[in-house]
Each structure stands twice: as C-alpha cells, then as structure tokens.
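Here's the structure, in structure tokens; my notes come after.
The other protein chains are all here in position, but one chain of the complex has been omitted.
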Amino acid sequence: MTVAAEAVLPRARRWLPRLPGAWGFYIGGSIILALVIVAAAAPLIAPYNPNAVDLTHTLSGFSSQHLLGTDAAGRDILSRLIYGTRLSLLGPLAVVATSVIVGVPAGLVAGYRGGWVDTVVSRIGDIVFGFPPLLLAIVIVATFGAGFWTATVAIAITYIPLQARVARGVVLVECRNAYVDACKMQGFSARRTALGHVLPNVAGTITAQSTLNFGYALLDLAGLAFLGLGVQPPTPDWGEMLSDGRQNILFSVNEVVIASIAIAVAVIAFNLLGDSLVRRLSRTR
Amino acid sequence: MADSAMTQDTRKLTTSTVSTAPPMLEVSDLTTTLLVDGQPQLVVRGMNLSVGAGEIVGLVGESGSGKSITARSIIGLLPRGAEVTGSIRVAGVDRLTMSRRELQRLRAEKIAMIFQDPRAHIDPLWRIEDYIGEGLRVHLGMSNDAARARSRDLLTSLGIVDADRVLRAYPGQLSGGMLQRVMIAGALSCQPDLIIADEATTALDVTVQTDILAILDELRRTQQMSLLFITHDLALASVICDRIVVMYAGRAMLIQDSAGMFRAPAHPYAAALVAARPNPDRRVERLRTVAGRSVSALEAPGGCPFRPRCPYAEPPCAETDVPLQSVGPGVASACIRINDISDQLVESASRDD
Partner (left out) sequence: MASTVQARRPGGPVRQVAGTIAARLPLSSHPTVRYAVSRLLASIGLLFVASIVIFLLEHLAPGSPESVLLGGRPATPQLLAAIRREYHLDAPLWTQYWDWLTGVLHGNFGQSITYKASVSSVIGSRIGATLELGVYAALITTVIGVTLGAVAALRSGRFTDTAISTLVVVLSSISGYVSAIVLLVIFGVKLGWFPILGTGTSGTDRLYHLTLPAIALAISLIALIARTTRASVGRTLDVEFVDTARSRGLSERRIFVKHVFRNSLIPILTVSGLAVGYLISGAVLVEYTFGLNGLGSLLVQAVEAKDYAVVQGVALLFTAVFIAVNLIIDLLYGLVDPRVRIGEVAA
C-alpha cells in the first residue's frame, strides 16, 4: 500500500464500527453458521410441530412448556421461529444466487465488451432503478399473486441489475490496470482474459456485495411477507410471524418482538460479515 | 540558564542588523511536534528566524526540512494534536499565548498567507469577487459594492487587465497563474503587515513565476510589507530576498544575506546547495548534487544533523547540538567548524565545473 493511501485510510476507517475487522468477520460468521445449523436441524431442535394448533393455550407468555410462549392459534413460537429460519434464509439465498448467476456475467460482459451489450444491460438497470426500491417487487407480486416464490423472484429481479452494475463498475476499474493490456498483447482471447484474469479479481468485491445483499434481501422478503405478499400463513417464516403478531399486538407483543429480533440479528450478522469483507478488500488493494 | 542565554544571544543575531525597530516577526527556539498515527513526531526543533519591517526573508530547505510546518506554526494552522513551544512574536506580541479570538484578529489584521496550490486553496463554489472581498466584508465591514470596487483595484494593481471578467468568474474558469494572483489579492485585501508565501510560485510556469515575484517585490517597496518567502529553490529565493534562512532537519543552519550566501556561504550545507545549483552558462558532464539523503528532525542524529552528509565533519561535530552563532555582521551559522573551513566553502561555491 502506498504512503498516500495509508494517510487517507484511518480517517475513513474511524467511521466504521469500532470493531477490528476480524471481530466482525467472526461474530457475523458465527451467527450465520448458527442460523444455518438451526435451519438444517429444525426438526431435531424444535420442541413442537410449528403448525400444531392448541386453542387452550393461545397467546401464552414464556413458560417451561413454551419457552417463547404461543401465538394466537396456540402454536409454539420457538418452534415456528426455528422452522421459520428455513424459508427466511432460503429466500435471500435464492435472490443472491440468481442475482450473481444472471447479474455478474451480464455486468462482466457489459463492462468488458462495452458496446451494445453494455447499453442493453445498463438501460435495463436504469429502468429497474427508476422505481422506488420494493415498489417494483410489490407490483410484480400484484401481477402474479402473493407467495414465497413470487416474492423471491420479484426481489431477485430488483437485485440482478444491482449486482450487474456493481460487477460492471469493478470490471471497468480492473480493466484500467496494466495487466489486462498485457494479456491482450500476449494474444489471449477476450474470453480468456475476462474469465481467467479479470473475474478472479472481481470475485472478492462480488462476494462482499453478495453478503451485504443477503441481509438486504432478507429484510425485503420479510417485509413483503409482513405485508402479506410473501410467505403465506400458516407456513412458518419470520416475516409471516411479524404479520401474524401484528394482528394480535394489543393482546401480546411476544411474537412480533421475537420475530423482529430474529430479523435484526440476522441482518446485523450479514452486515458485519459483509463490512469486514469490504474492509479486508480495501486493505489488500 | 545556558538555554536562556543562548536564546538571548540568537535573538540578537537573528534580528536584521539594518533595522532598529522591533522586528515584524520573531521566531525563537520554536519546536513543533505533530501527531502521526497517534505518535508525537518532532518536526521543527529549535528554529530561529526574524523578519524586519519591509524585509523579504527567504526560508529555504529541502522537502521534509520543516519549513512549511514552521510557517504553519507561525500562523497557527497545524493539525489537531500538534504542540508548539518556544516563542513566536508578531510585532512584539507573543502569538502562542493568544486566545482563539485574538488569533483570529491577528490573522484578520496583521498576517496573511499565500499557499502553493491556489486551485485547492480557493473555495470552488464562490465567485472570485466573493473570495477576494470576503475579508473586506467580514473584517472591515465593507458593503458588497465597496468590496467589489476594492477587489477590482487590487486585481488591476496585480496586472490583471480584464479585472471585471475575473471578478465574475469561478475559480474553475481561471488558469493557475491567474488564480495565484487572485490568492495574492485576497491576502493583500486587508493590508496585512506580514505575508507568508509558502511555495507560492512553485507550481507555476516560469514566466508566471517571474511575474509573481515582481509583484511581491513591488509590494514590499511600495507598502513596506514584510514577506517570509518559503521555497526549496535557493536560486529563486536569492532573486527577491534580502536575507535567507537555510533550514535543515527542523532547525536553522544558516542565516545570511542572499548576496553573501552565494559569494561566501557560511555553512557547508548552504555551500553544497549553492554548488548544486545548475549553471546555465556552462555545460557539465554531470549535475552536482548534495550527497546523501535529506533527513527530518526526527531522524536527525545528535550533534550537527548535517554531519553524515558533510565533507568537513569531524568527531567534535557529533558531540553537542550546535546553536546558531554570529560569524560576521548579520550572518549566523550553526557550524562549529565554520572558522576553519570558510575559505574552502568560498572556493566550493565559486567553482565553475
């Protein structure tokens, strides 16, 4: 790293959370790992069937039978929370995977080749970004009907151009580096230069961006479910629990508070991990 | 005890012998420490200099020698965490004991500064007339019209023909040379007694540089303004300065009148700088350089800091810090061997190879 960069960085770094980079990486990573384990082992961990209705114990508080209480239908909140981890993580995973699989190649080609490909990719992005965030997703859900997969596809559509634009930007910066010209002069094909040399260099940025996107997508999907436009009851999901709990908020706040905490913790975990990756990247540059 | 005696001594030495009035600026035993990555770093170490009324003094040194920090210590523009000790007297008043208000008044009325890069040093969002007139409006309470009229006069006196167009322009629309004139006009606007020019012409074309120097020289003659002219270019300093202070590793090595310095430099470092000056009259095989690398105050060894690069160094040079000592009328040198080697220095400065 050059002396000038050294001199500039500390000031910018001060604004980031006062955790050393590795801290955020391990805390965020451990929370995410724990969530994945919970999702995978849900049937083993959950004390009850998440959909088992018990009308004699509705909206009960914390107790030894129901550690986190029950909802309006007498279902065990802890079990619903545990099972809810599955769709709450699967949705964002699908969004991030789609946006990377579709967006990154599009951005890579647009940035590397320029010309009409760049024009088309950029224009599509412009259209998507012309809508307020989430509004386009709501309109798409309005068209195709509420549900987990519609909501996931709708959110994915808004993240694809985002990922493409980020990839394109990184490629444009990378292509200014001398090594790209060096590859061209050695007679490597455009495809080989792009895939073999530029892609590995942009992979770090894409990973960091995807981690951050995972958190945002989780929020967006839970938001749609909260509005009744995503996961439909009685399927357990954190956003759906928010929606369910909101209806009974005057009688018990347990369900909304627990679901809010789960969402917030997951989002913070992805933010911590993403930020630490971003910082690690900026340090190695 | 010894310290204060030395300060007394150097104050007498560093003051111009020509002037009898109290000097416009008097810096003695100035030490400045900056915080670098949370660690205090010594940048200026026992610096002495003075500027008399209507005098132009050059402050010359390689980059890292601490000349800019000296200037910034004088006007109080140091980054947070900086510590300044010693004394800085402006027209007899100690700058370092001033309150924030008093310092603002001092800057508003007595001192002005011209910086190296005018494009970065002028707010890009305001018109030139707003920039030049800001001091007039704020400090002198002038109306917009009066401030504009005065700004126009200033620009005209600095040799700008279409002053009205320049006044209406934004900084981004003007050339670097023009902007430097604008900055000078801004510095002159409230008629300061002392101007500090920190590498004010370094970034400019040679022809523009000459124009700016002529303007500064003219101002000194017509308005009795004092000028501290900071540059790394010894030849440039010799063009307009009455006296030159040569700085090395955070302290003054030599104070001497410019003509005398080129004829008979009273310090081996100054002699090396004079000799390293390219001579346009002769083609040479290889340009002379000062051997070795310039060091900062922090890296400087004990004793004379120039010792490792000095061809005349002897064991005693390493033993004690060498204070400035009078070696002739108006000449002060920080070389303990100066009486032994002065003839050799004269010879090396006049060598024509």
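The chains carry the letters A and B, assigned in the order they are written, with residues numbered from 1 in each.
Please note the rule applied: a contact is a pair of C-beta atoms (placed from the backbone, for glycine too) under 8 Å apart; a residue touches a chain by one contact, two chains touch by 3 or more.
Note that the coordinates shown come from a computational prediction; the quantities given were computed from them, not determined experimentally.
Contacts of the undisplayed chain with the visible chains, over the whole complex, involve A, B. Shown as candidates are A:34, A:52, A:127 or A:203; the residue that touches the absent chain is A:127.
Residues of subunit A in touch with the missing chain: 11-12, 14-18, 119, 122-123, 125-127, 129-136, 138-146, 161-162, 165-166, 169, 209, 212, 216, 219, 223, 226-229, 242, 246, 249-250, 253, 256-257, 260, 263-264, 267-268, 271, 275, 278.
On the side of subunit B, touch with the chain left out of the figure occurs at residues 75-77, 80, 104-109, 111-113, 115, 117, 120-127, 134-135, 138-139, 170, 172-173, 183, 186, 190.
The definition used in the following text is that only the chains that are shown with their structure count from here on.
With centres defined as mean CA coordinates, subunit B is found 57 Å away from subunit A.
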